[in-house]
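I'd like to ask you about the structure that follows.
A single protein chain has been omitted from the complex, and every remaining protein chain is retained in its original position.
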Amino acid sequence: MAEYLDRSSDIGKLVAMPDDDMIICRCEEITKGEIRKAIHDGMWTMTEIKRYTRAGMGLCQGQTCSRIIKGMIAKELGVLPLSIDDNTARVPVRPVEVRVYGKGIN
Amino acid sequence: MRIKEHPILGTIKKGKKVKYYYNGTEMEGYKGESIAAALHAEGVMVHRYTSKLHKPRGVFCAIGRCTDCVMIVDGKPNIRTCMTLLKEGMYIETQYGISGKEVWQ
Amino acid sequence: MIRYDVIVIGAGPAGLSASIEAAEAGMKVAVFDENTRPGGQLFKQIHKFFGAKEHKAKIRGFRIGEELLAEAEKLQVDVHLNAAVIGIHDFNSIAVVENEQVSFYKAGNLIIATGASENMVPFDGWTLPGVIGAGAAQTMMNLHGVLPGKKVLMVGSGNVGLVVGYQLLQAGVEIAAIIDAAPKIGGYGVHASKVARTGVPFLLSHTILKAEGEEFVTGAAVVEVDSKFQPIKGTEKHFDVDTICMAVGLSPMSQLLRIAGCEMKEMGGLVPACNEYGETSISGIFAAGDVAGIEEASSAMVGGRIAGAASALRDGFIMQGDFEEKYKALKESLNQLRQGMFCKENRGKTDMTATEEGIPLSNSLLEKGYLLEKEIIKFPGVKKKAGVHPIIECTQNIPCNPCQTACKFNCISIGENITALPVVIEDSKCTNCGMCVASCSGQAIFLLNEDSEDGFVSITLPYEFLPYPKKGVKGIALDRSGNRVCEAEIIGLRTAEAFDHTALLTMKVPSEFAMSARFFTL
Partner (left out) sequence: MSNQCADVVIAGGGVMGNATAYYLRKKGCSVIVLEEEMLGNGGSSRNGGGVRQSGRDNRELPLAIYGIGNIWPHLSEELGVDIEYHQAGNIKFAKDERGVEFYKKVVEQNLKKGLELRMLNQAETREICPLVSDEIIASCYCPSDGHANALMTTLAFYKRARELGARFITGEKVLSVKLHKGRAKGVITSRGNVYEGDKIIITAGYESRAILNSVHIDVPMRRKLIEVIIIEMQPKIFPMMITIPDYDGGGYGHQTDHGSFVFGGHIPLENYLRPEEKEVTQLITTASNCNQLVSYFPYFKDAKVIRSWSGWTDLCQDEVPVIGNIDEVPGLLTACGFTGHGFGISPAVAACLSELAVDKEPSVDISGLSYSRFIM
């Protein structure tokens, strides 16, 4: 079970920051501002951020940005990054051609 | 951009020379090295331009993890050039979004 | 489905060691690695390792890789290269992409040794070509012999940043600076010193602001930060560089363990919760090396051996008693590596002020990368002696002792505790053989002869750059900070197989610079 989170708790207003247009998810080109907005829209878990913004959903599957996003959620919510669950790791951990994958069971 | 002689490694062992094409231009590299290394040796920095913002990208992690260095290789997009070995006659193109041409959808 | 007694994922130091240990016990072992070459990071590590003899100290990383591979092959371990494991499924079955198809294998025991990957910090322009990971720089230059760039800004002063920085210099790349947001250098002082003495500046409490350029990096802007890591206005600095190299830490590559369903815990990245033998919450799945917690390659090798032995015990290939004996020795070896001021417990500690021996630590070393002359004379490796004698500028407690055994004439002593500082023995006779200089993985040993000529001294220093200066050449002696101190003449250059590519350069400088001149340049 996940940790108790009352999604109505006050995390303050979304204040624009000078580096909001900096890219965080390199694959899907999702900016810091977009992720911060998602957090203020109520997306408080890594998975919700991923599904809501596509950050971490690109070709590399969040291998670079996950750690950064975790830190961002923690900062906006005022909690420790330790308390934030990671995204589910998914098969395949590297991109694989459909043809190549299919040969596994012929 | 190649190291001729290295104080620890001596002369870097290389496979035989192979010809490949980079955006239509014939180039030379060595068998057994990654496409990314061969291109870097020739000073190629930009591997692709991104889909959304059309920004340049190149080698970043070089271990097959970040997928930033992908290019079109023999007509197929999104090929990780840091993990794909150079072969004779390979056709390597700059990737625009996921296309080989600078056409944005 | 093909079944092995053990499947090891990752042919790095931990994986190869695990496979050797398991195969020695008579197990049928396969190792899978997504790379073309086995060895993992070892093949990029061209520096000499720390540790004791059993940790393969003073051997260069890539040689250790070759040794491990040869050993694994001799034991008929099936090494599958270009074989990326893409998934772990129920009952220890794995999916592998190999030869243009996905294959499935099953294992009695799975040992996951997938290593680590580099952390990144985002900043303005970090997506530009030319911003690369330190590992990428290593791959380019040490595996492919391709220069990552002409002039580099290194971000991060941990061991990775320092070691890769030095390797860049060896490959012929210029380093504009090594910066770190922390106020102190994160890696070993000896690693910092060998970079600093070539003239590379360290900018601590500095962070990267921006990678400049349109199509690729043409420059970098950095700024000083305050104690809360906030940029200080007006302290911006610009560097004309074509490459920005990021060395800001590592995280375990633990996706496969998570997919397998192993219980994980947060420890600077997600690591599996393991017992003392490296077995995860799922019986028969082990983790070894960086994926189980970031450490050095030396500890990864021992961790791999423990996991290999434990899997052999689990499936009845070795007896409990034999295992316990083996484990005891391996554990001891691991404990040795886990001591000293850089060990896990001390990581991130900022209040250390003295060595285990009670000698004050050098702040200059921690903040600028080099020791001050007045500090160095307090250390037991520095003694004033007649004739030629070693000067050991090793001032931090790190687990390393090759210098002690390198000297066949008992000039150097470390003792049982391998993190103790080396002591130069007062009444010993140095023969000027140079073995200590070449064996010091930190390149911190120099031979000084203050009796050579009137008004002049000779200094022998480790030198790993090309081209080697020829005997008779006149150049400039640099001090520990890379500043020019005086003219110097090369009076000797020694190379030997035993030195393993560390040349011993002897220069003649005026005697007042005996304790300051530590590098040579033309």
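A few notes on this one:
For clarity, chains are labelled A, B and C in written order, and residue numbers in each chain start from 1.
By definition in this document, contacts are C-beta pairs under 8 Å (C-beta built on N, C-alpha and C of every residue); 3 or more make two chains touch, one makes a residue touch a chain.
Because the structure is a prediction, the values reported are computed rather than measured.
Within the entire complex, contacts from the absent chain reach the displayed chains A, B, C.
Checked against the full complex, the one of C:I46, C:A95, C:I178 or C:M341 touching the unshown chain is C:A95. Panel shows chain A; residues 1-8, 28, 41-45, 47-48, 51-52, 54, 58-59, 61, 88, 90-92, 95-99, 101-106 of it touch the chain omitted from the view. Of the residues in chain C, those that touch the hidden partner chain are 87, 89-90, 93, 95, 102, 104, 259, 261. Seen from chain B, the chain kept out of the figure touches residues 51, 76, 78, 98-99, 105.
Throughout what follows, only the chains that are shown with their structure count from here on.
Between the CA-based centres of chain A and chain B the separation comes to 29 Å, rounded to the whole angstrom.
Contact with two or more other chains is made by residues 55, 57, 60-61, 64-65, 68 of chain B.
Residue positions of chain A touching 2 or more other chains: 26, 63-64, 94. Chain B makes touch with chain A in their complex at residues 50-53, 55, 57, 60-61, 64-68, 70, 78, 80. Those residues of chain A whose C-beta lies close enough to touch chain C in the complex are 19, 22-24, 26, 32, 63-64, 67-68, 81-82, 86, 88-94, 96, 100-104. Against chain C, the residues of chain B that register as touching in their complex are 1-3, 5-9, 12, 14, 32-34, 37, 40-41, 45-47, 55-65, 68, 82-83, 85.
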